[in-house]
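The complex is shown incomplete by one protein chain, all other protein chains being positioned as in the whole.
Going by the order they are written in, the chains are A and B; count residues from 1 in each one.
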Amino acid sequence: MTNDNKSVKNQLDLKELFLKREVWVIFIILVLLTLLFNRSGVNILLTIFIDFAVFAIITMSLNLETGYTGIPQFGRVAAVIIGAFAVGAIPGRIIAMFMGLPYGAEYASDSVNFRLVPEINQLLASSWLISLGFLVFSLLIAAICGAGIGWLISRPAIRLKEGYLGISLLAFGDFFMWVGHNWKGMVGGSVPVSVPDPFRIFAGDRFMVIVLVIFVIAFLVFIYLQKLTRSPFGRSLRMIRDNDLSAGAAGKNIVSVRTQSLVIGSAIAALGGGLYVLYVGSMASIGFTKLTFTFWPWAFMMLGGIGSNLGVLLGVFLLTILRTMIVIFRSQWFGFLLTIGIDPLWLEFTLMGAVIIIVILFMPHGLVPEKVEPMLPKSRVKQIIERRQLARGESSTS
Amino acid sequence: MAPWMASGLIYSSGLALTAGSITLLYIVTRTFNFAVASMATFGFYIAYTGISLYGGLPYQYYPLVFIFGSFLGIVCYFGLNRHLLRRQAAEITLMMSTLGYDLLLLSFIQMYADFLTHTYGLFPRRVTLNVHDFELFGERAAAIILPIVTILLLTLLHFFLTRTRFGVAMRATIENPVLSGASGINSDLVYMVSWVIAGGMASVGGAFMAMAMTGTPTMGMFTIPLMFAGAILGGLTSLYGGILGGFMIGMTEYAGIFYLSQQLGPWVLGYRMGIPLMLMAATLLLFPRGLAGIPLAKLINSLVGKKRGESA
Partner (left out) sequence: MLEVNNLNSGYGKLQILYDLSIEAPGKGITVIVGPNGAGKTTLLSTVMGVAKYMSGDILFEDMPIQGKLTHELAKKGISYVPQMGNVFAELSVMDNLSMAGYLMPKEESKIKADQMTEIFPVLKKFIHRDAGTLSGGERRMLAIAMGLMKNPKLMLLDELSTDLAPIIAEKVMMEIARLRDELGITILMVEQMAKRALEIGDTAYLMVSGEIRYSGKASDLLHEPELCSMYLGIKTDSDQIADLTKPSIEGSD
């Protein structure tokens, strides 16, 4: 509250405060990382980085739809699972087809699949060109399928309002989740299916390379979204979010803009799902629940700050570290729970729930509140004002 | 009764109560309550604990279940909802806050299940409660008792809302909070009572549903879209609509999947939840205001061939 009051008085003060908060969060993140590094070595850091990067991609996509466009996307899991599906089902089959291996429904049955995939992996390991091609194609197909599902879902739902829209998206998300859990012919239903590994070629360094690749992709997504949300399109998104009536009156096609946002967001989320599958090396659709891929990204986003990409990144990072810490320190810190038979892993849920509640009650704008970007940079505005004043001065003297 | 019908009736009664609970809270506080999921699961676990530790029939624990659900509702109201309502938070914020509460409850449920396993040697993660049921007129008793209980509860609620002063005050607050405040009605109290009733209904609904399906810690999480579907089908404008909507969703799911699996084979069973969701999507597309939005009189008139304005 006091922060708000100050900010009204002094624009500079406000800027410093934001800066301080971000710095503060990054500092905590670094301290926690060092702590973890001292305790469990570099591998734990890599795991955190991967989790961070995958969830950062998914949460940023959620932020585009929810934070910038105001669509309450409670069905994020749908696009994620479709991306995972696409990567699990399509590229492997295509290679199997070229290699003369079975590629129909039997590809997904576990008795065939566990013999097939190693053969494909051998081919991938033999040539970096094929590996790269496989990777790029996998991600492309994931994004395309994600965009498709986004469009499909948008058809019946996009005209609905607030809560109704949220619930419809939730329901559609669940529907695709169930399809994933049950469609055996595609990627094995509830039985995990191995996925060809384009990183096999790096042998011992595989883990490092994956971290790097996912990180780079997450960074590219961040840059892209940053550009997108500052473009005129981004402004119309926010306009529709803040007041769809006046946006409509200003000539924005609300349905089309919202659909575009949903399609782009779903494509990015599907990318995240696809990357996750490539990293794990197998596609277990049972692992794609709305809890992990809808509700957790929501918690990440709310902590970071709805409508702020940088905030979202920090939120994801902080919570990923905290989650990992619960896993690592479970017997050390929560031994009292173990004595009555309770697995401290459930504290992850408690953490997410508590984060959502605390953020809503005490800092509704999250760690890094959304900064409204002016149409022109500040320096340019200053220039214009100065020029005007000059011109006025001249005219008055003449 | 056809085999699907008994289970369907039990299941639908539970779904009706949970959908009713969602509707009630939405019309009173504008809150889409996600926590109904975990409230329902908690209701089931209360009944399960009672039966496993003290024996008896599931039915005798329902009052306890209701009280516990009400307690969960009150906690949510005073801890969360009240502050947000005072702040006039957006619908999405209200929805999100109950999601946070739901996750908290879910973690407690999981811990409680662990606790039951460890301390009492029970198996609370896959429970079939209906083995504790008895037979009535050659049917499973639950198939007869639960719909009756649902209707009874609905009647009680109806009397409460139309015949008691506080019930009328609740309706007044739903319709016009400002005017009811100016009349001296404490809207805080109205909101609290609606959380009490809704929490109780959700928990009892969960205990009902567990008589027809396998009780797990995530059963609420899995059925929440159907509960919402019921509420939306009911139109989210009247409590009775919500209850009817939930009931219809449950029955179509059971009947539909029974006939489809006979026609197409058992593989459809995995996609059973698709049917009610289709129904919901169709409702949203055709009648965005749900059952309440169907212009019934107009439809009948057009069928009979009467023009508007002509009296009957």
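Quick note on the criterion: a residue touches a chain if its C-beta (ideal position, glycine included) is under 8 Å from a C-beta of that chain, and two chains touch if they have at least 3 such contacts.
Just so you know, these numbers come straight off a predicted model, no measurement behind them.
Under the touch definition stated at the start, the shown chains contacted by the missing one in the entire complex are B.
Among B:Ser13, B:Ser70, B:Thr98 or B:Ser180, only B:Ser180 touches the chain left out of the display.
For chain B, the list of residues touching the undisplayed chain reads 88, 165, 168-169, 171-172, 175-176, 178-188.
Operating definition for what follows: only the chains that are shown with their structure count from here on.
Per the touch definition, chain B reaches chain A in the complex via residues 26, 32, 79-80, 83-84, 89-93, 95-97, 99-108, 110-111, 114-115, 117-119, 221, 224-225, 228-229, 232, 267, 270-271, 273-274, 277, 280-281, 284-285, 288. Contact residues of chain A toward chain B in the complex are 72, 156-157, 160, 162-164, 166-168, 170-172, 174-175, 178-179, 181-182, 189, 290-291, 295, 298-299, 302, 337, 340-343, 346-350, 352-357, 360-361, 364.
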